[in-house]
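Working notes for the structure below.
Note that one protein chain of the assembly has been removed; the remaining protein chains are unaltered in position.
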Amino acid sequence: MRIIGKIEIKDDYVIKPIQFEGVRKIGNPEDLINNFYNDKFDEILIMNITGSLYGIGWIKDFVKKILKKTFIPVTIGGGIKDVDNAKEFFDVGVDKIAINTNLMNDFSLLNKLKNEFGSQSVICSIQANKINEEWFAFTNMARENSKIKVVDLIEKYTKEGTGEILITSVRRDGTLSGFDEDLVNLFLQYNKIPIIYSGGIIMDDAIKLKKYSLDAITVSSSYYYKNFNPTEFKKNLITHEI
Amino acid sequence: MKYKKQIIDHNIFLGDHAKQKTKINLPSKFQFCPKCFLTNQRPTTRAEHYVKEDITKPTMFSDGVCEACKIKDKKIDVDWDKKKHEFKKLLDKYRSRNGSYDCVIPGSGGKDSFYVAHRLKYEYGMNPITVTFSPFMYTDWGFKNLKNWTNSGFENYLNTPNQKIYRLLSRLALEKMFHPWQPWILGQKNYPTKFARMIKVPLIIYGESPSEYGSPNSEYTYEYVREWHTYKKLSDIYLSGCSLDELYSYGLKQYDLHPFMPLHEKEFEESELNCCAFSYFHKWHPQENYYYSIEHSSFNVSPERTAGTYSKYSGIDDKMDDLYFYTYFIKYGFGRTTADVAQEIRNGDITLKEGANLIKKYDGEYPSRFEKELFEYFSMPKKDFGEKISNLFESPTVDKEYFTDLSDNFRSPHLWTKTNKGFELRNKIEDYFPQYFEKK
Partner (left out) sequence: MIGIINANSGNLGSLINAFNFLNIEIEIITESSQISKFKKIVLPGVGNFVSLKKNLVDLDLYNGLKKFLNNENNFFLGICVGMQILLTKGTEDKETDGFNFIKGNVINFNDIKRMKTPNINWLNIQKKNNSQIFKDVTNTEFYFLHSYFCQIDDEKLILAKANYNGVEFPSVIKKNNVYGIQFHPENSRSQGLNILKNFSNL
C-alpha cells in the first residue's frame, strides 16, 4: 500500500480545510513537503484546492524548488485545465496530474492529456459525498453536485483508461475520524485500475484496513496533528496481509 | 385587491441618463471599497420593526474605505485580554449560583451560535439555554446541525411560527420591499428577548455584533441595543412594511404576530434585560468558528455551496437563504459572495485577488436549486389561506414570471442597465479592479 502525503495549498500557504471547507493556514509548503519526504512517505500529492473554485491558475516557485530535491513521485492537482497547463508542470519534474472539475466539465480532457503525456501520468480525481444514501461526485472544492454517481464515474474512467483514480470522502476529509468504510466498500468492487483513497485516515486505521487491500491512501491532518508515521503504519498493516 | 402585478418599463434602465435615478435613497455615486470590495450601496442594520419603506441610511465610506474596514483597522489595537476580562466580569454578574440557567443564546446551531454556546458552557462555566427562531424552510443539513447542538449538551427551545402567518408576512415583505427574509429577522431579534423575559434569564448573548458588518455604531451600547429590540408606540411598528392595523384588517390577530413583535421598552427595562454580542469581547473570526464547531462536535457543512456564494459553512440553514441573497443583489447590486468575501478578506483568509475572482464568478447567482419550493412558499392559494388573504393579491400564485417582473421593480437604474443580454450591472468588479483578473 502506498502512503501518499497530501498538502493542500492556497496562494503561498499550506491550508487544511475540513470537509473541503475553511482555508485555515497551517504552514509553509516547502517545510511540510520536506517533512513528508524525510518521514518516508511514498509519494507527495500537492492540491491547489481552491484552484477550480477561485478560477485562478498556479505555478508556484516553491513547486519548482521542491522538485529539485524531492525524489519521490509528485502529483499536482487543482484547476488544471488543458494540455499546456499540464505541460508547465511536467516540464519542471512533476510526475502526475490529478484532474476533477475541469474533467467533469469536459471529458475530452482525459484523452488529450493521455495522448500527450501517457495514461499513467493522469489521475482522475473524485470528490465523493453521500446524498440520500447514494454516493455522488462533486466538483469545485466539493461544492457542486455533478449529479453523477461515483460508481458510474469509476466505470467510465476505467473504460476510458487512466493511470489511477483518486477517491476522496468529503465527509471524512480533515476530520481525523478514520477512513470511510462505506465508501471503500463501494469502490473495492472495481478492481481494474489502482485507486487511491483519501479522507480521515488515522494510525488506528491500519488495524481495520488489514482486511481491505487498498492500493494507496493519502494522509494529511493525521500527519500534521497526530504523528502519523508511514513506516509504523505499514508494519501494523502487514501483521495480517495475504 | 391590494397587491397588483408590478410590471416596470425597462426603458428606464437604458442610457446614461438612467445613471442618475436611484432607488431607496442609495447614493448616486458608486464606490467599491478597495480593501474588501463592499460597496457604498448597502443599507446598514436597523430595527426592522420600524421599517415602513425600504429606505435606509447607507454605509459610510470615509477616505474611500468602508466603515467595516475602518473598524477593523481600529481593532488591531484592541486589547483583547482586557475585553475578555470585561466579559468575565459581566458573566460573573449573571452567573448562576444554584444550577439554574443564567444566559440565553439565540441561534440556530450554526457555526457561530454553536461556538458561542460551547465556549460559554465549557470554558466560561455558564449555564446557557439556547433558543432558535425557525428558518422558513429548514435544509436537511441545517436541521441536522440543530440536532448536533442539542447532542453536544445544550437544551434548545425552537419556536416554529404559524406557517400561514410566516408565509404571508414573507410574501408581503417580498411585494413591498423585496425583502422576504424580514420576518425571520424580526423573529430572530424579537423572540429571544421575549423568551428571556418569560423564563426570567436576563442575559442574552448574541454571536455577532452589527459592527462586524460595518454599521455606523461601532459600539454595542446599551441604548442602541434597546432601540433595536423594543418599541415605544404600537403605531410605530411595521412588520413586512405593514402597520399593525393594516395586518389586522387582513384578518390577523394579535397572537398571530406575537413571535415577530418586539418587547415594549418598559418590558425590556422591567426585566432588566441585557443583550450583548460575543464578538464585542473576542476577536471574531467566522472561519475559526467553523473549525471550532467541527472540531468539537459532529457539525456538518452543507454538501453544496449556498446559491450566490462559494461558502458551505455560512447561510446554510434555510432554503430561503438562496433567495435572500438574490434580493440583495437586485436591490443593492451586490450579493452574498461580496459579503462573504469582504469578511474573509478582512480576516486574512483570502487575498484580494481571490476575492475579486470569487465575486465575479458567483455573485448574484439565481437561486435555482430551491426555486420551485420557494415560489410555492410565497403563493397564497385560496384553499390554504382563505379568500380574504388570497384576494389581496392580483396573482396569489408566484411563479418565475411573476417573480422576475416583481424583481425588476426593485432594480435601481443607477446600478442596472439593460442590454440585449439582459440586465447588467453598471459597476462591475472586473472593470474597477482589472489587476486582479488574468488576461484571457
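Just so it is clear, A and B label the chains in written order, and each chain counts residues from 1 on its own.
One rule holds for everything that comes next: contacts are C-beta pairs under 8 Å (C-beta built on N, C-alpha and C of every residue); 3 or more make two chains touch, one makes a residue touch a chain.
The structure displayed is predicted, hence computed values, not measured ones.
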Chains on display which the left-out chain touches in the complete complex: A
Options A:Gly27, A:Gly93 or A:Gly178, residue touching the unrepresented chain: A:Gly93
Given A:Gly27, A:Gly178 or A:Pro194, the one touching the chain that is not displayed: A:Pro194
Contact partner of the left-out chain, one of A:Phe20, A:Phe36, A:Tyr54 or A:Phe117: A:Phe117
Chain not shown: contacting residue from A:Ile26, A:Ile72, A:Ile148 or A:Met203: A:Ile72
For chain A, the residues touching the chain missing from this view: 2, 42, 67-69, 71-73, 90-95, 117-121, 163-164, 191-194, 215-216
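Convention: only the chains that are shown with their structure count from here on.
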Whole-Å gap separating chain A and chain B, where each centre is the average of the chain's CA atoms: 37
Contact footprint of chain B on chain A as seen in their complex: 10-11, 18-24, 50, 53-57, 129, 131, 138, 140, 142-145, 170-171, 175
Chain B - residues contacting chain A, complex: 287-288, 290-291, 294-295, 300-301, 303-305, 310-313, 349-351, 353-354, 357-358, 361, 438
